[in-house]
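Input: one structure, supplied below.
And now, chain A:
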Amino acid sequence: MQIGLFVPCFIDAFYPEVGIATLELLERFGCKVDYPFDQTCCGQPMVNAGCHPEAAATEQHFVNQFEKYDVIVAPSGSCVHQVRDNLTAIKQTDKVKHVRTNTYELVEYLHDVLKVDAFPWARFEHRVGYHDSCNTLRNLGHGQPSELHGKYFSKPRALLEKVAGLELVAPSRPDECCGFGGTFSVTEPEVSGQMGRDKIADHGRAGAEYIVSADTSCLMHQQGCAKRIGAPIRFMHIAEILNGAAA
Partner candidate 1 sequence: MSTPDPTKTINSPEATRESAPRFTKAKDGKRVDHAAAAKQFLDSPIHAKSHDERVWAMRTKRDKQAHAIEEWEELRDLASQIKTHTLTHLDEYLEQFADNAAANGVRVHWAADAADHNRIVHEIFNDHDVKKVIKSKSMLMEECGFRHYMEGVGIEIVETDLGERIQQLDNEDPSHVVVPSVHKMRSDVAKVFAETLGSDPDNDDAHYLAGRQRDATRPLILEADAGMTGANFAVAETGGFIVCTNEGNADLSANVPNLHVASIGIEKLVPRMEDMGVFIRLLSRSALGSPITQYTSHFRAPRAGGEMHIVLVDNGRSKRLGQEKFWSSLKCIRCGACMNTCPVFRRSGGLSYGATYTGPLGLILDPSFDAHRYSNLPFASTLNGSCTNVCPVKINIHEQIFEWRQVLAEDGHIPWAKKSALAAAGKVLADPKRYRAAIRTAQSALKHLPDWAVYSQLNAWGQVRDMPDVPDGGSFHDWYRKNRLHKTEAADTATHDSGDDS
Partner candidate 2 sequence: MKGRNDILAAIRANKPALKAPAPEVPSFDEAYPTDTTGLWPRFADALALMGGSVAEIQEGQSLEDCIRATLADRLPEQPIIASAVPELTGNRRLREHDNPKTLHDIDIAVLRARFGVAETGSVCFTEKELIVNAVAYLAQHLVVLLDPAELVTNIHRAYQRDDYKNARYTVFHTGPSATADIEGVLVRGAQGVRSLTVIAASVDTPG
C-alpha cells in the first residue's frame, strides 16, 4: 500500500509544519508515504471561480503525479473535495477515476481507514475550539451538520478526544462558515473579514485558546483576521496536534 502525499500550495509555502506533521503521523501508523516532487495544485482556484477549462491542464498534471499511488492523502478538506467531487475538466479515464475515488482527507483516513484508537505521543493541555471547515463538514461528511436532523457525530473531535490534556470547547454557532470560501475571500473582502472576526470572537467567548481545523486555508484566513485586530487566539492544524506538537 503506497500513499501519495499531496501538500497543497498554501501549506507548502507558509505552513510546512502541517505537511511534516501529516507525513510523520502517517508514518507512525506504519504507512509508506511518498511525496511526488513535481506536484503542484489540484485546480481548485480556477474551478472555484467557474473557470473549468482553465483548470484542465492543472487537473491533468495532478492525475499524472498521483495515478501511481494506491491512495492519496492530503491535509486539506477543500482540495480533497475538489479532487473527489469537482475534478471534471478532463476526460474521465480510469486513471482519473482511480485518483478521484482514492483521495482522502487526513482526518477521514485516520478515522475511517486506519481506525486509529490512540495517539500515545500526543499531549496538548489547552482549550481547543475545533473549526469544522464547510468542505470537510458538508462535502466530505466529517460530522453531523447542525442543520440536519440526525445523530451527532464528529470524526475530528473523536480524534482530538484521544489527545491527553486537550479540552474541547464549542462556539455558540457550531458550524458557521468562517468566511474564507476560496475566491470569496478576495472578491468579497468585507463580508469575508466580518465573518472571520465573528468566528474568532465566538471561539474566544467559548474560552478557546486555540482554533484547530483540518483546513489550512480557513486557518490562514482566520489567523490573518486575528492578527489584524490583535486577537490573542492561536491556530493549529489538527495534524500537528495529533502528531504530538506542543503548544
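Quick note on selection: all candidates are chains of the complex that A comes from, given by their letters.
Keep in mind that, in the parts below, a residue touches a chain if its C-beta (ideal position, glycine included) is under 8 Å from a C-beta of that chain, and two chains touch if they have at least 3 such contacts; residues count from 1.
Keep in mind the model is a prediction, meaning the values are calculated, not measured.
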In-complex contact partner of chain A, selected from candidates 1 or 2: 1
Residues of chain A defined as touching candidate 1 within the complex: 7, 9-20, 23, 35, 37-41, 43, 45-46, 48-52, 54-58, 60-61, 86, 134, 138-139, 145-150, 173, 175-177, 179-196, 198, 220-221, 223-225, 227-228
